[in-house]
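The other protein chains are all here in position, but one chain of the complex has been omitted.
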Amino acid sequence: MTLALAIVGTVILLGGVFFCVVGGIGLIRLPDFYSRCHAAGMTDSAGAAGVLVGLCFFAEPLVIAKLLTVVAFIWLSSVVSTHALVKAAYARGIRLENPRVRDWTTRPSKSGEAEVVVPTAAEAPSLDELALGVEREVDAAEAPDLAAEHELTAVTEQEEREAAIPELDLSAQPEPEPVAETDDDDEEVRS
Amino acid sequence: MSEVPLEAVLFVFLLIVGIVVGRLRNLFSAAMLTGIFSFLSAGLFTLMTAVDVAFTEAAVGAGISTVLFLATLALTDDTERESDRSWLAIGVVSLTGLALFFGTFDMPAYGSPDAPIHEGVGRHYLMHSWDEIGLPNVVTSVLASYRGFDTFGELAVVFTAGIGVTLLLRSKKAVMGPGAKPIPQRSRAPYVREMPVVRAVGKVMLPFILLFALYVQAHGDFGPGGGFQAGVVFAAGFVLYGLIWGPRAVQQIAPERLLEAGMSIGLLLYGCVGVAALFAGGTYLDYSAFTPEHPTHGQHWGIFLVELGVGITVSAVMLVIYFVFTARPRPRLPKKTPEQSVAPAPRLTAIPELPTEGAEERP
Partner (left out) sequence: MPSWTTEVFFGAAIGVLVTMALALLRSVLGPSTYDRILALNSFGTKTVLLIAVAGFLDGRPEWLDLAIVYALINFIGTLAVLRFSKYGSLAGGTTLPEDEEMPERPSLEQP
């Protein structure tokens, strides 16, 4: 165990702890759920990797193998849990603090003014603009174009609603056609 | 540097979590905080170098227990009922707590070498375990050999829990119709489309979990591990499969009849090892009788078989309890909006339909 290895290990270990603590602070101070998910994900990936890889420098080969196994498991499991959590929360409708795009989690303002930016396909940012982070302001009057622009790629709302209801609403009433014939039997059976 | 400050901090966390769990009305959040409580306890046990206990606490308390709490919540209401505050009850509990607290002042200090637990048999086990049993892990040698009969009783308790749950809670009415099959892998049903990442990662992790359970079972002689922990981790693998693909899919690999047989076979194996020791000329569960010329070899064999029995029964019981809880039909409770209504899956490419109050404000 040389001094050099110990120093490198210490640096990486403390770097991992730094990411953990910063992520923890972010978990408390960030304003909305998705940002907090990012902070927690940072502790799971960079923080955990930093701590465990830093510990590798102080250990024998078998223990190094176990530490790397733990890193692999944490990367697979914790990160995927955070991903599943974000998907579940979005499906639930948890909204962003400052939404830039109107989607199903946002609600229009009471006064009718557009408070969110709705880009149209004609003015969709090019790859360069996306990379540079340029945003363009669009007024709400152009929003209906979005449907026409995206017709080719998107399912229409009607289809989406019809597709959504029987698939996911498990407690929905059955289709009218079969029930109409056997209505009385069902009421007796499910007394 | 000592670990006492670390333990002190964890105890403070434990206290905070305990108070919050007691005060929460929403049982779902309370179940999750109970998971945190288990993780904290496991961390504390580790800091106190009681690693086998920490292992079992983490596996059972944070994993299976959380799953079973949630399965129970699926069958009951989500919110705790308001109960009257009884000052008499608070008074009695506080007095008892204070009495116990003052009682601990007479106990020996934490970690003191002349505590009664270190006299007598404890000292004998620590001094002679290597000579008589030959295992590095004294916890396993005490659990499986010196106190083998106690562990037999514990296994019988686990078995009884499995039988009890089966007798009381198994319902003849399945929650799904008899034709219900798990969704095939390549189906385009929305549930499959929803969780592709989780499914892929679950598929990757599952063989490692099961392999790790076997490792824990075998490694109990040399490090933390043993039959109980291995059984729980093995069951946890199947529970993971069931959480992603559904209990019906698990039933295709591990049918309930097989699990019921497994519950009994493990306990029977344990008992039969004891009886075999009787036939070999020793007392009940005296494994040295198997190989009189090399008593430690007999001990190793006996402990291996006994831990195997423990592992089989524990994993079977855990899975049976999981099946029984998830197969019960969901009672028809009045709908509450936040947790129970299922939201439609949105797609960002189309203009989403806003909630009803926003419908008239579309530009």
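Chains: A and B, in written order; residue numbering restarts at 1 for each.
Here is the rule we use: a contact is a pair of C-beta atoms (placed from the backbone, for glycine too) under 8 Å apart; a residue touches a chain by one contact, two chains touch by 3 or more.
In this text, all values refer to a predicted model and were calculated from it rather than measured experimentally.
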* Could you run through the displayed chains and say which ones the absent chain touches? => A, B
* To do: Determine which one of B:F212, B:F228, B:F290 or B:F304 touches the chain that has been left out.
  => B:F212
* Chain not shown: contacting residue from B:G225, B:G262, B:G298 or B:G311 -> B:G225
* Asked: Tell me, which residues in chain B touch the chain that this view leaves out?
  -> 1, 3, 6, 9-10, 13, 16-17, 20, 26, 28-29, 31-33, 35-36, 39-40, 42-43, 46-47, 49, 51, 54-55, 58-59, 62-63, 66-67, 70-71, 73-74, 173-183, 187, 189, 191, 194, 198, 205, 209, 212, 215-216, 219, 223-225, 229, 233, 236, 239-240, 242-249, 325-327, 329-330, 338-340, 342
* **chain A residues that touch the omitted chain in the full complex** => 1, 3, 6, 10, 13-14, 16-18, 20-21, 23-25, 27-28, 33, 36-37, 40, 43-44, 47-48, 51-52, 54-55, 58-60, 63, 66-67, 69-70, 73-74, 77-78, 80-82, 84-85, 88-89, 91-92, 94, 166-167, 170, 188-191
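Just so it is clear, only the chains that are shown with their structure count from here on.
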* Structure fact -> Distance between the CA centroids of chain A and chain B (whole Å) is 30
* To do: Would you mind writing out the residues of chain B in touch with chain A in their complex?
  => 189-190, 194-195, 197-198, 201, 204-205, 208, 335, 342-355, 357-358, 361-363
* Touching residues (chain side chain A, partner chain B) in the complex -> 73, 76-77, 80, 83-84, 87, 90-93, 101, 103-104, 106-108, 112, 114, 140-141, 143-144, 146-147, 150, 153-157, 160-161, 164-165, 167-171
